[in-house]
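Below is one structure, written out as structure tokens; the observations come after it.
Yeah, one chain of the complex is gone here, protein chain that is, but the others are all in their spots.
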Amino acid sequence: MSQNYLRTDLTTWEIGPYHGALPVPMRLKLQLDGEVIAHAEVETGFLHRGLEKACELHPWKSLVSYADHLDPEGAVFGEIVLTNAVEEIFGIPVPERAQCIRVILCELTRISSHLAYIVRMAKMAGSETIIHYVLRDRERVLDLFELLTGARFSINFLRYGGVRFDVTEGFIERVLELCELIRIRIKEYNDVFTYNHSFIKRSANIAPLSKELIRHCGITGPNARASGVCFDLRKTYYGKAYDRVEFEVPVGVGALGVVGDVHDRFIVRLKEVSQSIEILKQLVETIPSGEYCNLVDNKISRAIRGEAVSRVESSRGLLSCYVLADGKDTPARVQFTTSSMFNVKLIPYLISGVRIEDLPVVLASLDLSVAEADK
Amino acid sequence: MNTQGTWIVSWFDLVGLPKDLPHWVYTLVSLVCVYLFVVIPSAVLMSYLDRKLTADLQARIGPNRAGYAGVLQSIADFLKLLQKEPQFKWGLRENLWLVSHTMALYSTLAVLPLGSLALLVDTEMSAFLPFWATLVLALGTMLLGLTQASVPGWFGGIRVAAQTLAGSFPALIALVCAGVRAGSFKWSSLVHSQSFALWGWAAISNPFQTVAFFVFIISGLVILAIPPLDGGLSQSDIHGGVSSYLHGRRLSLFQMGRLYGFFFWCLITVVLFLGGWNLPESLVSHLREGESWIMLSFLELTCLLIKTFFLMLVVTWVARVNTRVRVDQITDFSWKVLSPFSLVALMGASLWAGWRAL
Partner (left out) sequence: MDKNIILSKLNKEFPTLKFETHRFGRSEVDSVWVESQNLLKVIEFLKFEPELNMEFLENLNVSEIDQVLVLSYFLTSSYVFSEVPFSKSIVLRTSLVLPDGESMVSGFSVSHILTNADVFEDEVGELFGIRFESKLNKDLKIKRNLLPKGLRGFPLRKSYKMGSVVVDPQIKKSKSEAGQ
């Protein structure tokens, strides 16, 4: 901090859209006081793809493949939020087996997304050994996606009224094997990385997120839970096969630093992976028999006009979708609201007062997806 | 010619050079030979071992295309870097860096202790000369960073200067500890006071020397910005700092300089604390009686280099497993942890040596 009698100037440094410190394409204009960031400005919009307009121009059947490009790492969340909204408008019932399959895919995607988060954090902190191990385990999750849906990332699997294919005994066996594998590996990651003293020094007590800032910016998801705000849509609002399983919602307690610092955000996501494993084990063992898709009355009829909002707890936070149908072949409006939009708003507030060397770690800890933020 | 020169004569005999050339020719030739036949092969071998070991730790294969099992990878990388065109025209400042860097760093070739017969400079100041060279190297790197018009280079230069300053103090004190034990700073006496066997090494002889050993090696990493303590050359936020705008030949010069610094710091640590080039007594006396100087120097060099490589690999291992430490945490650690430990080690070592002398 500059003293009163020592006149120092702030250095301006603009980085972006591509830079090693930035996890996503965006432009940051930083005012530096020595090595500490005094003031920051963010510019995004580099990945705007016109997703919402494209949804307005395509027939109802094709919307699912646009929705799963909303967040490439968490494709199924975009699909599920769109299909729920459309099913609510047109009154299409979804069989229980299909709901279970959808939730299984959600939890697998959550595991895959959080493993990728570990990779990004490790890379920014400078530890490159753990990256390869985590990516190898993530390949096992992606193998499961490929087995069921045919694709690793943009799965295009959900349909109005259910899902595209049924799960088989072989798939269920492999899910249980994966759960066991990830459970063992989490312990390994904790030994090598999470409780490694040098990583704790890079992440504890850094950039704590206060509840006031959460309220100001509307932050949801693991970032908010790490600061003590216990809000998980799966427990409070959602229902839909989540009420068949028992699980806990991990909340940050600041065990190794202050509540809501970078390390807390990391730990909360690791604990969520453990809880996702529990959910998966319970679900695949009690999956109800029945239809995997409602093929009888899942037609989109032109006679129905209406609107609906659906929400889902995605791996990054609250994801909601508004759909408006006005009796035509294409929707009148599709709008997605993602948590990354608010995380971008949070960045300038969070990184003021942080050292420039901690900037990559702090930005990676927010789990930003610019594809979600810019749509 | 004195004993120190005897070994040169035997090598020249082998090669077939005349014996009546002026001394500076012999010195020059021997320096070039040391560089070409000791430093360069060590660098190639070390970088290969580093990459393969790192790959092993990370569950991947590593270089396996250039040559059998990738042994020629370092040479291939070097040749590739040589042919890249530099982007900026170099001015006076950059050339100044080049001269000072080269002069400082490679002048230590003359001081490298490579065996009992291969010592060109064996005076009371020998142990301090490489240390001086690292300081000039840091000055050169700092100037290189500050002359850049961009924030990454600037920050890199300042960070390197801060790290060097923080690391020099404990390194110097630990160096003095080693000298206190041996009674002198000549390479020959430093090594002679240790033995081949493990219990004769300086690092194990008394607890204060162990502390001095750890302080010396860690503060060396701080001064030279070797991973994991390479906050000054951090890749993730300032794109390498001073090297962010170096490409092609200049980058290869920079990387070679860093590798050489790491190599000679580990070499000096081995000489000071880990037994140096000592071979079993019986073998040494046998070789000396038989006047087989070439065999003796070759075996001593091999022993020394094996220990050096082992130390370098241990440091690399620690670097790969842990995260990079932030630069202010490095300097904090150096001032608040290493320096007090080094002072305690010096006091303890002096008392021990004094008590033994009584």
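By written order: A and B. Residues from 1 in each chain.
Throughout what follows, a residue touches a chain if its C-beta (ideal position, glycine included) is under 8 Å from a C-beta of that chain, and two chains touch if they have at least 3 such contacts.
Bear in mind that the values here come from a model prediction, so they are computed numbers and not experimental data.
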| item | value |
| --- | --- |
| Shown chains that the omitted chain touches within the full complex | A |
| Contact partner of the left-out chain, one of A:V253, A:V296 or A:A332 | A:A332 |
| Options A:H132, A:K201 or A:K345, residue touching the unrepresented chain | A:K345 |
| Residues of chain A (touch criterion as defined above) contacting the omitted chain | 40-45, 48, 50, 52-53, 56-57, 88-89, 91, 211, 214-218, 220, 224, 229, 231, 236-237, 306-309, 318, 320, 322, 324, 326, 332-333, 335, 337, 341-342, 344-345, 347-349, 374 |
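Just so it is clear, only the chains that are shown with their structure count from here on.
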| item | value |
| --- | --- |
| Between chain B and chain A, distance of the C-alpha-averaged centres to the nearest whole Å | 47 |
| Chain A residues within the chain B interface of the complex | 11, 13, 19-21, 32, 35, 122-129, 131-133, 136, 192, 196, 198-199, 201-202, 355-360 |
| Complex interface listing, chain B residues touching chain A | 57-60, 151, 155, 228, 231, 234-239, 320-329 |
